[in-house]
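Left out: one protein chain. Kept in place: all the others.
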Amino acid sequence: MVPRHSRKQIVPGFGVTLSVTLFYVSIMLLLPLAALLARASELSFAQIVPIVTSERVLAACKLSLGAAALAAGVNAILGTVLAWVLTRYDFIGRRWLDALIDLPMALPTAVAGIALSALYGDRGWIGAWTSHFGISIAYTRLGIFVALLYVGLPFLVRTLQPVLAEAERTQEEAALTLGASPWQNFRYVVLPQIMPAILTGAAMAFARGVGEYGSVIFIAGNIPKVSEIAPLLIVTKLEQYDYAAATVIAVFLLSLSLVLLLIMQKLQMQSQRYRLKEVQP
Amino acid sequence: MFPTRRLAVLALGLILGSPLAPAKTLLNASYDPTRELYRDINKEFLSDWKQKTGESLEIEQSHGGSGKQARAIIDGLEADVATLALAYDIDVLADKGLLSPNWQERLPNKGAPYTSTIVFLVRKGNPKGIKDWNDLIKADVGVVTPNPKTGGGARWNYLAAWGYALKQKGGNELKAKAFVQELYKHVKVLDSGARGATTSFAERGVGDVLLTWENEAFLALNELGADRFEIVVPSVSILAEPVVAVVDRVATKHGTQKQAEAYLSYLYTEKAQDIIARHGFRPRSPKVAQAYAERFKKVSLFTIDELFGGWRAAQKKHFDEGGLFDQIYGASS
Amino acid sequence: MTELASSPSIPRPASLTWNLAKPLRANLGRYILLAIAISYGVLILGLPLAVVLLEAFKKGLGSYREALLARDALGAMSLSLLVAFLVVPLNTVFGLAAAWLLGKFRFRGRNLLITLIDLPLAVSPVVAGLMFVLLYGAQSPLGPWLAAHDLKIIFALPGIWLSSLFVTLPYVARELLPLLESQGTELEEAAALLGASGWQNFWHISLPRMKWALLHGIILCNARVLGEFGAVSVVSGHIRGKTNTLPLHIEILYNEYQFTAAFAAASVLAFLALITLVFKRVAQKHHTQAASLSA
Partner (left out) sequence: MKLHLHQIEKSFGSSSVLKGITASIDQGSFITLLGASGCGKTTLLRILAGLETPDRGTISFDGQDASQLSLQERRVGFVFQHYALFPHLTVFENIVFGLKVRATREQISRAAMNTRVKELLELVHLQNFADRYPHQLSGGQKQRVALARALAIHPRVLLLDEPFGALDTEVRHKLREELKTLQKTLGITCILVTHDQDEALALSDRILLLREGRIEQIGKPEDLYLNPASSFVMNYFGRTNELSAEELGFSLPGPILVRAEDISIDPALSSAALARLHRVSPRGSTVHLELAIESPQGERTLHAEIPRERWAKHPVELGALVSWRINAYKNFHESSVEPSSL
């Protein structure tokens, strides 16, 4: 079956790729999604409300959202610095640091959780040092925050690197010749143009943080209403054979992530609006 | 560098499902603390079964939180036998029609070939001087116990504490709730399962006392170093009865009903009871119990039926949504 | 969500002497930035890796080797590799098709499709596992039919395959999309005008230009499949030696107090990822150098 070459696209492959993508997305993605939604919709609205508004669920969701937002915020700042250094400077060990960025992708989240709790526990390298000042990190909300920093960092750095690498150098040179200090050059010329990419990376880190399970449960105290995160709540409900509650919370978390993705989508569009390619000779 | 031949066999076995697997296999879905126990039991049973029937059987093990395993079986994990932490988790399987509701009558001691109890594990030298349950709520004591919502052992811990408070002079529901509430205020970490709690206490140095199965305490001593911890047996505790049952629907489907029943009854034999005692579980057989008398200290034990009217009642009253545990945590934080 | 936008073939960045013309004070700013970046990177990412490696080799090389060659460990590794073998190629083909479609064409519903493809990145792995339990579990509508035909999906390889596939679905697509979008369509149009068929166009013009992003996407997808814990633990029956992937095996080791063995197995995954990534950078560097020499 030769795909009909629609007139307007002389670039090939529209038909083929469209059918492959739609088939794959519907089987591998929409079907499981539908199962989740179907199971959740078996509950009447009256049944859903008490689940979602129960104190424990709200506390868990607030915790998951708050910690993920905070971690995404910190990563937005320090991630940008890391991305800037990785694209703009050449220093020994740059390649290793760059490879390290992908570590959270490779290491199973559970292992990261164990390593982080060993690190930040009261007898860990850092934990011992901080408990010296009376601050204990592991098994508190701070521990969750640290785990989400670990999980979220790659998203910022990897989103920013291509944008920084491809940003027009001549604009920065123009700013410098006009007398801007490096900070002013970053603040007024570079930052406004990479802001959409930062926000996109931060939103991804946030979305990933909200859903993170493996690395967090090992370092969080998991005390209901104190340090019990939403994904753990889903698992707990599941193990109490309370499928309804588990699916409802899952759908709630899922719709939240979807909203996030749409916001990010708009950011991406917005960034294309004024960042036009300079006319190449 | 991975043995490709092995990979192929594994893939084949998995994809084609068990019927084509050469020998019949039994899948034993069990809870966390029995990993070491069933490793030894299975070896003995298989050789014993080979002598008796000449059939070379295979047993696969699956371990996890008691509730989690029960859910997995409900969701389709084809376990021929379930050896879980508490009767409630098997009742739930019965509710789903996986086995007959009167499963407890089909094996001696209501399907509990071994028992245990809840004890304390403290740091060597017992720095905080913890002797009994009431010491747990002293100001500077940090308690570690798994989450009763997910862990089987955790629920025995909770009920043991509740039972202790009830059995004190003038003890009543209100006092018991206050005591348990105070106890959980001291809890710093709620791991999902017994093993997680032990690791938090032993490996990561959280808290001062760990509430755990007696058998787990023994295991912790010889695995993590008897020089670092010691066991404190409280004045009164609960008779923890982990239970075993054949999952009829799966066994009949696999045609392993006979082997499954033999496997579980084997647990009651002298040989098995001895292995059970060696792994720190309290044996049912008086003779073996006699032999390990000095290991299992005398402690007055109450049963769940006596104080809580059985597992279904206890689960409903304490652990279900909005139950006493939720209220305790509602008020405490 | 443009997660994991391609980590580019990093062009040779301006060397540190970019603006030495300025007095020391400005360079100080540069070194402070460098210090902040490196210390943050090491603190957040380096130390956990160090802990893993330290614990893995704590009892010396002998026990490290022994841990890796234990029967269950090998079984877990083989299963993980088998799952990766069944997932990565599929996600790669899908990634290529999706990125080509979304990068080269504009059509109604394109944005919705992009958002959908991003979704697995935002969905908690636990929810991903739950979805498949609800879809193929015994209690699901399909349950009885599957049981009747003795088709085991969850608590067996298919379930693990499906959930791993779901979680890593976007990785290749995410890596290629920004690149294809920025590359525009001039070259492909030119090739098409010269009479190149769809496949020739793709094979000779487009593929060579996205080679590195594709390789990076595959590496990440592979690393993620091997490292997936949350989703797989929900659908795997934790049957020893049968449905335990490496991460699950690590959890078992950890729960059996064999901490060194657990970290040893974990270090394998960490090494695998870091080495493939550095290898890619090195190969890329030679490639770009070779290209610039011949240009």
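A, B and C are the chain letters, set down in written order, and residue numbers restart from 1 in every chain.
In this text, a contact is a pair of C-beta atoms (placed from the backbone, for glycine too) under 8 Å apart; a residue touches a chain by one contact, two chains touch by 3 or more.
It should be emphasised that the depicted structure is a prediction, and the values quoted were computed from it without experimental measurement.
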Per the touch definition above, residue among A:Leu33, A:Val189 or A:Ile249 touching the missing chain: A:Val189
Hidden-chain contact residue, picked from the options A:Leu160, A:Ala175 or A:Leu267: A:Ala175
Residues of chain A (touch criterion as defined above) contacting the omitted chain: 168, 170-171, 173-181, 184, 188-189, 192-193, 274-276, 278-281
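As a convention for this text, only the chains that are shown with their structure count from here on.
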Most contacted chain pair (by C-beta pair count): A-C
Chain centre separation in whole Å, for chain C relative to chain A (CA means): 15
Length of the line joining the C-alpha centres of chain A and chain B, rounded to whole Å: 38
Distance between chain centroids, defined by C-alpha means - chain B, chain C (Å): 38
Touching two or more other chains - residue numbers and ranges from chain A: 118, 235, 238
Set of chain C residues in contact with two or more other chains: 139, 254
Chain A residues within the chain C interface of the complex: 9-14, 16-18, 20-21, 24-25, 28-33, 35-36, 38-39, 78, 81-82, 84-91, 95-112, 114-116, 118-119, 124-126, 146, 149-150, 153-155, 158-159, 161-163, 165-166, 169, 176, 181-183, 197, 200, 203-204, 207-208, 210-214, 230-231, 234-235, 238, 243, 246-247, 250, 253-254, 257-258, 260-262, 264-265, 268-269
Chain B contact footprint on chain C (complex, rising order): 74-75, 77-79, 81-82, 133, 136-139, 143, 146-147, 150-157, 237-243, 252, 254-257, 259
Residues of chain C that touch chain A when the two form their complex: 1-8, 10-16, 18-19, 22, 26, 29-30, 33-34, 36-38, 40-41, 44-49, 51-52, 55, 93-94, 97-98, 100-102, 104-105, 107, 111, 113-128, 130-132, 134-135, 139-140, 162, 165-166, 169, 178, 182, 185, 188-189, 192-193, 197-199, 201-202, 219-220, 223-224, 226-230, 234, 246-247, 250-251, 254, 262-263, 266, 269-270, 272-274, 277-278, 281-282
